[in-house]
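The complex is shown incomplete by one protein chain, all other protein chains being positioned as in the whole.
And then subunit A:
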Amino acid sequence: MRSRLAGWAFLLPLVAYLAVCYAYPLFTNVDLSIRGYTVRSFVHGGAPLVGFDNYVTVFSDPTFRTALVNTVLFTLISLFCQYTIGLAAALFFARGFRLSATLRALFLVPWLLPLIVSASTWAWLLNSESGLVNAVLKGVGLDPVNWLTSPDWSLVAVTIANIWIGIPFNLVVLYSGLQNIPREVYEASALDGASGWQTFWHVTFPLLRPVSAITLLLGLVYTLKVFDIIWIMTKGGPSGSSTTLATWAYELGFGNMLPRFGPSAAVGNVLILIAVVAGLLYIRTQRRQELA
């Protein structure tokens, strides 16, 4: 009985933490999204329940389509490039050569920089008038590109910046994954006369699969909610061309003098839902792997 009590007592901090920091905010966000809040009722209470009105407003808004497509493109392209470049770099550093530790540490810089610094730096580099990138393009005889101010390029520009920021994370996790692959497997494959490419494709890649899965899942969650980079570089513009669900939710709730909390919360919940689905998929594939 007593040890039971102690057990519960140990559980209490965790439960309290989850309740205060996860359950309550989540509940509030759902509540916000099903009520018709005005600024007055936000302060004085008494916002009426409106069911799914806010969701209907959000889904029927032409911005929703743009934001959803942009979010999918931004996330998938970012993930693919971050993972492949990160893996390539991890394989490169795994060979262990002089200065490899120093170089690897330097690779972490993008991750260590505050986002406001890296996003502003990218915005300067990609500036149409005075940016370094356009100066280089001009130097090699190409036409300058309006990276941040053309609706055709703004999403590309923020995606490039996001890939750059995400590479170190992939590098670090995949590098430590590579360290955990037993040496003997490589020795065996070398004895069998496998080429470098065959070794990678039939030994390294399959053995790295669990680490790859968690890297990609974490990357997915991080990328879905990316807000700062886009907001600092383009504010989701020009005219909505780099708006994702995350920036749109912010814009609805805080980007205007007249906050629209209901629709903003609804967009936020859609994002959460996408992340949860991805998490469930991960758990399912992991279970299948364990069974196999």
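We take it that a contact is a pair of C-beta atoms (placed from the backbone, for glycine too) under 8 Å apart; a residue touches a chain by one contact, two chains touch by 3 or more; residues count from 1.
Everything that follows uses one rule, which is that contacts and distances are computed from a predicted model.
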{"item": "Omitted chain (choose from \"Cation/acetate symporter\", \"Ribose transport system permease protein\", \"ABC transporter substrate-binding protein\" or \"Protein kinase domain-containing protein\") - UniProt protein name", "value": "\"ABC transporter substrate-binding protein\""}
{"item": "Listed residues A:Ile34, A:Ala67 or A:Leu148, member touching the removed chain", "value": "A:Leu148"}
{"item": "Hidden partner chain, touching residue among A:Asn29, A:Thr57 or A:Asn127", "value": "A:Asn127"}
{"item": "Contact partner of the left-out chain, one of A:Leu49, A:Val140, A:Leu191 or A:Met257", "value": "A:Met257"}
{"item": "Touch residues of subunit A, complete complex, unshown partner", "value": "2-3, 5-6, 9-10, 12-13, 16-17, 20-21, 38-40, 42-44, 123, 127-130, 146, 148-151, 234-241, 253-259"}
